[in-house]
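A protein chain is absent from this complex, but the other protein chains hold their places.
Chain nomenclature is as follows: A, B and C, assigned in order of appearance, with residue numbering initiated at 1 for each chain independently.
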Amino acid sequence: MVVETTHPLDVYLRETGMHHIWCTGCGNGILLNSFVTALKELEINLDKIVVVSGIGCIGRIAGYINTDSFHTTHGRPIPFAVGVKLANPELKVVVISGDGDLFAIGGNHFIHAARRNMDIQVICVNNFNYGMTGGQQGPTTPLNISTTTTPYGNIEHPFNLVHLAAGSGAVYVARWTTLHVRRLTESIKKALQKEGFSFIEVISQCPEIYGKSTKMGLPVDFMNWFKRASEIQHFSDPAKAEITSDRIPLGEFVDIEKPTYETLLRERIIQVQNKMQGGA
Amino acid sequence: MKTVTETKKLWRKPLDADKIKQPQAEIYIITDRCKGCGYCIAYCPKEVLEESEEINARGAHPPKVKDINKCAICGYCTAICPDLAIFVKEKTNEQKEAEKNERKE
Amino acid sequence: MSENKKEETKSPEKEEIRIGVYVCHCGLNIAGSVDCEDVAKFASTLPHVVISNDNRYTCSDQGQDLIKKDIKKHKLNRVVVASCSPRLHEPTFRRACEEAGLNKYLFEMANIREHCSWVHLYEKEKATEKAKDLVRAAVAKVALLDPAVESEVPITRKALVIGGGVAGIQAALDLADTGYGVYLVEREPSIGGRMAQIDKTFPTMDCSICILAPKMSDVGRHPNIELLTNSEVQDVKGYIGNFKVKVLKKPRFVTKDCSACGDCVKVCPIIVPNEFDVGLATRHGIYTPFAQAVPSTYIVDQNLCLNKEGIIKCDKCIKACERKAINFDMKPEQLELEVGTIVVATGADVYDPTSLQNYGYRKFSNVITSLEFERLINAGGPSAGHLLRPSDMTIPESVAFIQCVGSRSDRGHLYCSNVCCMNTIKDALLIKEHWPETKIYVFYVDIRAFGKGFEDLYKRARKEGVIFIRGLPAEISEDRKAHNLWLMGENTLQKELYKVNVGIVILSVGIEPRRDSDIIQRLLVLSRTSDGFFMEAHPKLRPVDTPTGGVFLAGCAEAPKDIKDSVTQASAAAARAGILMAKGKVTVEAITPRALDEKCKACGLCTKVCPYNAIVLNKDLKRIEIIEAACAGCGTCGAECPFSALYMRHFTDDQIMAQVDALTEQNADKKIIAFCCNWCAYAGADFAGVSRMQYPTNVRIIRTMCSGRVAPKFVERAFARGAAAVLVAGCHIGDCHYINANVQTQKRVERLWKKMEKLGLNKERLQLLWASAAEGERVASKVKEMQATVNSVTREEIEKSKKMAEKA
Partner (left out) sequence: MSEKNRALSGKHFYSGDLACAEGALAAGCRFFAGYPITPATEIAERMARRLPQIGATYIQMEDEIASIAAVIGASYAGLKAMTATSGPGFSLMQENIGLAVMTETPCVIVDVMRGGPSTGQPTMAGQQDVMQAKWGSHGDYEIIALAPSSVQEAFDLTVEAFNYAETYRVPVMVMMDAIVGHMWEKVLIPPLEQINIKNRKKPTVPPSEYMPFKPDKDLVPPMAVFGEGYRFHATGLTHEEDGRPRTESIKVQQKLVQRLCDKIRKNSDKIVKVKPIMMEDAEVAVIAYGIESRAALSAVRKARNAGIKAGLLKLVTLWPFSEKQVAEIAKEVKAIIVPEMNYGQLVREVERAAKATPVTFLPKLGEEPHRPEEIFEAIKGGI
């Protein structure tokens, strides 16, 4: 055993990323690890990728990764990313944010970007609650869980995110837990290489905050839950992929080809310009 | 598969046992990054790691190596660490040499 | 089936019953200890018997012609033959009857050979008495028999071959080449079996894998063969021609895209001894068992791989595989196959000599087994064909083979493993070929070189200077330094002691049944001989058939045999299966029940005991319906029905009662009435006969298809008629040929015991016996053991028990 001070992946991180603000065992760190591993393995040109994040614990990730990055207002990373992508289609634009940011306040942007098949990659770290503000109920909080804003138990039906994404028209949809980090990395690689709107849901742990609502005090408790409840079934019906305490359906749900907004836009522009030339 | 039972039945030392050299692992730990979540310890497939007594700058007990020879260099600890505080590599020949010399002294 | 009904409705109640009885001498087999003439004379006095005679061989053409003539001449409408076991010749005589225009179900046999003459060789008088009883019973039953037409069931024209050794491969290829679809199920990752491990074959000395590999690849690419490796048969339902087989196809985690480049192996961190090389070489967690494996696709060893439950911890192989052929999401598949025939070619295990401590296997590193030798001498093996001593990796100057290790001895197995002698001779010659100077000793009991070309090979070995010493070493010891071995024993030819020093000892280990044979046995309701190999339907006449219709045997699963015999038997099995499938249909014996709606109270008891769920209760119509195709005719439903509402064709209550009455007509108080199931107990009794086991004459056996048919009232009737004792015998629990019908037998007997206790009867008088077809000994000794009870029963007890029936 050797005591070290630097990690081989440090080159993909800004100084802040090496000492991030996340709590002990927070899944965000695993996603950060997984994401930069994917960048490394794909040997992606770091000058040509932009990471965009929203608000919440995971929102910090844009600042941690050593690429062009932007930390937007709450709920708006997707439309910002759309602007970047359309302005410079040669950039890979990745949105990494949380369940609250992407599906509560930002829900509208998500479904429309998916509908348009914008060529952006959206990674949602789903920790089932609002962690940064102290554990309030969110769009993915399971029924009956008591949070600080559902002290008598949650009465809202949670989103089934992979179903929502598939239904909105995403061309690639996958879901993994942080325990399945290697498969997560593979999915991220696949998404980064795929044209069109891709969505990856990362079932993540929030031991400090959500752990209190669920009596899963130790980080490992979450991992053990993931281990116990996970069911890998590729291309199963996303509609049947609801997450319950004893079943977390995982795998790739969608992987289809469909012309992206950018492609269609470029085609149109060329048509228009040709017509004009002909006219002129 | 009945491999496991079979393997028990197989008692001889394979003739090529010495020839095949299993790669030796070196585990690197960035002690002060560790927040002590314990994933690497709990989910190491070969139970190579254990919690150390040491308390680091963050007040956590970083992992320490229990039995390096068990390590298969699968790198799961590297992949699962939320704090990029641990990574494993195959031992370089230099390192092996160095160790040999140490043993000599 | 509708025809059957018609057939039965015009059953000949009205017409006068005319029975012909034929008592067979079977040369002296019967006549030697039974006065057949006397028996025939006696028979003529029985009711409805219009003609009765005795002749030397009833099964001969003349014998059969006589029956046919008589049927015409005397207008016989029933026939009884008293000869051997119906398990042997019932089909013969039934055919004869049919040819003479008599419905074959109007025929009955009295087994006066296996159950009488052979087991009472020295008590002619008593044997004759017994023979008369048996004939009386047969006549009584035959009078009540109904004519029946067998219904036909179509046969699925697909075969299942279990086991991918050379036998399975041959059977599969033959069937496939005939044009039938074949599923070949092999539980290992590759087909090839033991033959793939062997270096050379005797007597021709050609390279084993070289001749096997082409066949293996033929299987791999045959359009009619679906190869299912890494798969196990989990469940078999149905019956001849219509088996539904559940196969569990375990995941390889490597897809068909695998090009067998081996890049994955280089990076796999898991290293373990390789089964194929008997642990003499290593393999990785992802591997191919051997170079010529079929399919050539690699496989991940689930138990050793670090990736479990879908969590990928180690992705080295995944990353190494350019063709992306590794997929840890493969799941076990449950396949449902529909086949008409099944060939069992599950092979055998190799004897583990560890327990024979005097040979020092596992204690002395230079003591190896013949299988280990095969890998060492094999050019493609771990030592590249060099016979290296494990202790120091040198080539020994002297070698000793020890024969019959685990064979022909109560330390191991009693039987001869059949191949070891020739294998050793072949191995000795191989050593001579590579290292002519090597001194080779073979310690043997007898050299068995019975096969074609075997003797020549043996002679050659002697000519080349292999030293054959009769007499196995009593003890092997090792000298600590050189790790050479001292063999001490007696040369039984020279009558002198020897003490030989050699560099290496090769234990010529025997062949033993698969340790998990019981699984296949249970699934396919097979029987096994006392040495544990699967039993054929008839040792001579149906050597590859099994008692279960549509199931056949090939290779070492049936008995130890060499490659040639395995292949021969495999082709035979394929042919037998082919015959059935060529016919396309099979007739179901007309021994299935008919519901008597007027008596049925729709209580549903029968539906609960039917092992095949062949009876359904129609609540609306308040009656039961029988699914004939699913019914196997065990009759346990009939035994369960409190209202006698099930008419068990060919084994009706009346018929069996009639047999009981007939057998208890004279000095019942000295008799044992035995009810034996056709497959195990009755066959066991036959086996006792075949092996001439002698036991008391006072037992009278009534055959039912299954012990589950034995209704309490039969037993009570026997006691009521004053029988001294009653024996109910069937297959071992778990071996029942009707899945688990004999569980009902046990319940019923236990109920009877309680009842007897209540009535103050000595329940010793009712015995329950589980005996397999191979356990003639158990049957014989049970009968002996019961004598004590028979002798002890008093008049009073007999009288008391007579009341039992009245109470019932």
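Criterion: a residue touches a chain if its C-beta (ideal position, glycine included) is under 8 Å from a C-beta of that chain, and two chains touch if they have at least 3 such contacts.
Everything numeric here is computed off the predicted structure, so don't read it as measured data.
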Inset, instruction - May I ask you to name the displayed chains that the omitted chain touches in the full complex? - result: A
Legend entry - Residue of A:9, A:91 or A:165 touching the missing chain in the full complex: A:91
Legend entry - Per the touch definition above, residue among A:23, A:38, A:62 or A:181 touching the missing chain: A:62
Inset, instruction - Quickly run down the residues of chain A that touch the omitted chain. - result: 14, 16, 46-48, 50, 52, 60, 62-63, 66-73, 75-76, 78-88, 90-91, 108-109, 112, 265, 268-269, 272-273, 276-277, 280
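Assume only the chains that are shown with their structure count from here on.
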Legend entry - Which of A-B and A-C has more C-beta contact pairs: A-B
Inset, instruction - Give, as an integer number of Å, the spacing between the C-alpha centres of chain C and chain B. - result: 52
Inset, instruction - List the centre-to-centre spacing of chain A and chain C in whole Å, with centres computed as mean CA coordinates. - result: 61
Legend entry - Separation of mean Cα positions, chain B and chain A [Å, integer]: 31
Legend entry - Touching two or more other chains - residues of chain C: 311, 313, 315
Inset, instruction - Provide the list of chain A residues touching at least two other chains, using ranges where the numbers run on. - result: 179, 182
Inset, instruction - Name, in rising order, each residue of chain A that touches chain B in their complex. - result: 1-10, 13, 18-20, 22-30, 32-34, 37, 178-179, 181-182, 185, 207, 218-220, 223
Legend entry - Interfacial residue positions of chain B with respect to chain A in the complex: 26-31, 33, 35-39, 42-43, 60, 64-65, 68, 76, 79-85, 87
Legend entry - chain C-touching residues of chain A, taken from the complex the two chains share: 179-180, 182-183, 227, 230, 232, 234, 250-251
